[in-house]
Every structure is written in structure tokens, then in C-alpha cells.
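Input: one structure, supplied below.
Of the protein chains in this complex, one is absent; all others appear in place.
Let's turn to chain A:
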Amino acid sequence: MSLPAACRLLRSTLRTQLVPVANLSSKPAKHVISGVDKAIAMTAFFVAILGPSGWVLSHLEDYKNKKD
């Protein structure tokens, strides 16, 4: 694409105004989750996902040698 055409496209996106069509509003969260709670939950999910798979992958050599 030529440079003047690219500039025209970029300028038209910068000129376009985004107008919200729906009248939406929201309130702050009803349930408070503290930083400690978030840390516990994130740790739990990380361990749940990475734990079993990491254990299996780190013992692959053992499994391969055990069968021989």
C-alpha cells in the first residue's frame, strides 16, 4: 500500500468519534475480594494447572528408563 493511502486511512480512524449507542452504567462490585484472597486464589490455580503437568514432564526420563 502506498504511503499517502496509508496516511489517509490512519487520519480517518483518528477523526472518527466513537459514540456509545447503549446507555449503560454499572455499580462497584458487590463482593469485596481482598489482595490476600486474590493471592490465595491465584496460587491455587497456578499450582492446579502447573503442578501435575510439571511433575509428569519432569519425571519423563524416569518413566522412559523404568520401562527398559
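In this section, a residue touches a chain if its C-beta (ideal position, glycine included) is under 8 Å from a C-beta of that chain, and two chains touch if they have at least 3 such contacts; residues count from 1.
Keep this in mind: contacts and distances are computed from a predicted model.
Trainee: For the chain that's not shown, choose its UniProt protein name out of "Cytochrome c oxidase subunit 7C, mitochondrial", "EF-hand domain-containing protein", "SAGA-associated factor 11" or "DNA-directed RNA polymerase III subunit RPC9".
Mentor: Answer from the record: the omitted chain is "Cytochrome c oxidase subunit 7C, mitochondrial".
Trainee: Name, in rising order, the residues on chain A that touch the hidden chain in the full complex.
Mentor: 31, 33, 37, 40-41, 44-45, 48-49, 51-53, 56-57, 59-60, 63-64, 66-67
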